[in-house]
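A single protein chain has been omitted; all remaining protein chains appear in their positions.
As written, the chain order gives the labels A and B, with residue 1 at the start of each chain.
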Amino acid sequence: MNPAVRLARVSFTYPGREAPALADISLEIRAGEVTVVTGDVGAGTSTLLLVAAGFAPRLTGGVLTGVREVSAVRPGIVFATPWTQLTGLCHTVAAEVAFGPASQGAPVAAVREAAERAMDALGVRHLAARDPVTLSGGELQRVVVAGALALAPDLLVLDDPAAELDPAGADALYALLPGIAAAGATVLVATPDHARAARVAHRAIVLAEGRVAADGPPALTLQDTDTAVIARMAGCPPPLPLDPAALAARVVR
Amino acid sequence: MIGYVAGRSPLHRAHPYTPLAAAGALLLAAFAVSTPRAIGLVVAGAVLLALAGGTGRVILRPMLMLVLPTWLLLLVLHGILGGAPHVAFGPVGLSEPGVRRALVLGGRVTAIVIAFLTALGTVSPSRLVEAMTARGVPFGRVFLLVSTLTLVPRMRARTAAILEAQQCRGLRAGGSPAARLRALVPLVLPLILGALAEVDEQVLALDARGAGTNVRRTALDPPPDHVAERVLRWLLFLGVLGAYAAKFAGRGA
Partner (left out) sequence: MNGYGVRLEGVCCGYGGGDVLRGVSLDIEPGEAVALLGPNGAGKTTLTRLLIGLVRPSAGRVMVGDWDAAARRPDEMARRVGYAFQHADQQLFARTVREDVSFGPMLLGRTKDDVTEALDELDLLREGEVHPYDLPAPARKLVALAGVLAMRPGVLVLDEPTAGFDRKHRALVAGALRRRVARGITVLVVSHDLGFVAEVADRIVVMREGLVAADQPARTLLRDAAALGALGLTPPDAAAISVRLGIANAPVRIAECAEGLRGARWNPASA
């Protein structure tokens, strides 16, 4: 099966900058998987998402070199700050979620059905009549994800989607991702949250200064949870356990 | 208050094009007439519109703030500094043609301000979006118009948050005129920079939800447009045409 996204020696530089945000990246992202991208601030994780989804350089400007092949036709994107992703034109949650399907010119019944399915998936159906500006950050972010899902994207990129959410909200959001991937979509998430990423990701890519520094199963590549740090400081040999239960299992009693 | 205020008045319940058409007709009529008596009728029409929209009390303050300085300027420029003949008014000599001119110009400004504040106050942005979508107006134009209409309330909310943040850094709100001037930069710049930073993300988010395509969007809940209202709008249009025809035929009111 062809990969959903194939990058071969891709470099990308934003307009007006000298240093490339991505340097010589070669990757294949597969459909049906949750792939996490992580790295230090400025490592290029957000840029990788924009390039993979085709938003860069089309909407950002800049120079892309190398080969980029994407078989996905309907990319969806979710950012960290919920309120910048609202259309600002819809005064109910239902209308906001329906915005995407409505933009495709689908018949009213189909639009409503797609919106209701997406609202159910995110557990925000009870907010359907509420004005989005009255919602909390967590509720709003779920509405935003529902809005992206209503279009049934085959490539969903999420840039630190739980940054503004409380722990329960973050857990609930991440828990949705494997299901979306299992339905056939390609899910690409940039996040600094190794603990949550490790619970849901099939694969983790670590970027450093625009290059791939590590790429493999989360258990081997994501080593920046509190538990992993404790284990390293206590002399645990690699691979480091990522959560308390895993660490407890590694200690000889 | 500049911006939409929810309500149940006849204007609120009307098709969004109707209050806008009425405001537009009053604006055009204001320029078609050139006597104080006729402009008085146009102002009366605008006041009736405000009463029909139930917005009288709400728009009074912004209206006075916009209109009073204009009246003052006009009365000085034309009333006092205008040409002969002059009529004594206490210690001041008022120019009769100047006062007539000031009345017409001031009346124009008053009528236009009242009419547009009323239209802004009674036309729900989301209903306007649906109305324009149902008519097949491309999304780009819808977005531009409605974003402009909702600009003031959005900027006001932002400005309040910025003021709070800067006060917490030691910036004193108020004080001498020099102090107020110095305070402008840390208040205005974050407004602009923050808005620009958000625009980048909003463009990407909207594009991903299909906002940039040429496909005709589905209107989910278009406001009803009764025959009576369409007839009324046509009558307004014809009335304005008639006023201009009369003006150019030399029999201006």
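Some notes on this structure:
In this section, a residue touches a chain if its C-beta (ideal position, glycine included) is under 8 Å from a C-beta of that chain, and two chains touch if they have at least 3 such contacts.
Values in this document were obtained by computation on a predicted structure and should not be read as measured data.
Across the entire complex, the residue among B:Ala6, B:Ala84, B:Cys168 or B:Ala249 in touch with the chain not shown is B:Cys168. From the options A:Glu116, A:Asp131, A:Glu164 or A:Asp215, the residue with contact to the unseen chain in the full assembly is A:Glu164.
Considering the whole complex, the residue from B:Arg100, B:Arg158 or B:Arg230 that touches the absent chain is B:Arg158.
Where chain A meets the missing chain, the touching residues are 38, 40-42, 46, 80-81, 136, 138, 160, 163-164, 166-168, 192, 194-195, 219, 224-227, 229-231, 233-237, 239, 241, 243-245, 247-252.
For chain B, the residues touching the absent chain in the complete assembly are 158, 161-162, 164-173, 185-186, 189-190, 193-194, 196-197.
Assume only the chains that are shown with their structure count from here on.
In this assembly, the C-alpha centroid of chain A lies 42 Å from the C-alpha centroid of chain B. By the touch criterion stated above, chain B contacts chain A in their complex at residues 124-126, 129, 133, 139, 142-143, 146-147, 150, 154, 198, 200-211, 213, 215-221. Touching chain B in their complex are the following residues of chain A: 50, 53, 55, 59-60, 75-77, 79, 81, 84-85, 87-92, 95, 98-108, 111-112, 144, 147-148, 151, 153.
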